[in-house]
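This is the structure, below, for whatever I ask next.
Removed from the display is one protein chain of the complex; every other protein chain stays in position.
Take a look at chain A:
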Amino acid sequence: MNVHHALKGMLIALPILTMAACSSTSQTSASDAEAEEAARRAQQEREAVQVERAQPTMTAEERVREQMESLRQESTIYFDFDRATIRQEFAETLRAHASFLQSNPSVRVTIEGHTDERGTPEYNIALGERRAQAVVQYMQNLGVSSNQMRTVSYGEERPIDMSRTEAGFAKNRRAVLTY
């Protein structure tokens, strides 16, 4: 689901960034067969010799893709029991998302709020919403437009750890930024 949404975000982001970068070439990427062939040859070469390569300059779309990828890996922040305060350790993660969103104003993000299972489902919906809103507030303070963000609270309904241990509960108390 997250991947799907991230891809949708990219579909919006990519054309715009391509235009902005004014990249002139319209070279199409190698077909699948060509790519396979290349991979096979590379494999053979690796076995016989060691080839080094220079770091190419990334195209704009590659940069965005890479940014999205790294953001997706750092898209969850965790909370203390019954709290909605952003812990200092997640400041960097949120700054990275904020700067990405600021430089890509057409990208939208959904911030999901989640809780552990203790307490009632309705109270946890309210708590999850508060966590999602804390992220929104934090990102707004970093300059992200409120139009780029929406919240959804799943409360205790979507745990990622079902162990029902303290460690499991801690993993479930989270906010997730999904593109």
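Here is the rule we use: contacts are C-beta pairs under 8 Å (C-beta built on N, C-alpha and C of every residue); 3 or more make two chains touch, one makes a residue touch a chain; residues count from 1.
In this section, contacts and distances are computed from a predicted model.
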Check your understanding: For the chain that is missing from this picture, which UniProt protein name fits: "Cellulose synthase operon protein YhjQ", "Putative circularly permuted ATP-grasp superfamily protein", "Tol-Pal system protein TolB" or "Carotenoid 1,2-hydratase"?
Key -> "Tol-Pal system protein TolB"
Point to revise | For chain A, residues in touch with the removed chain | key: 110, 117-123, 125-127, 129-130, 133, 150-155, 157-158, 162-164
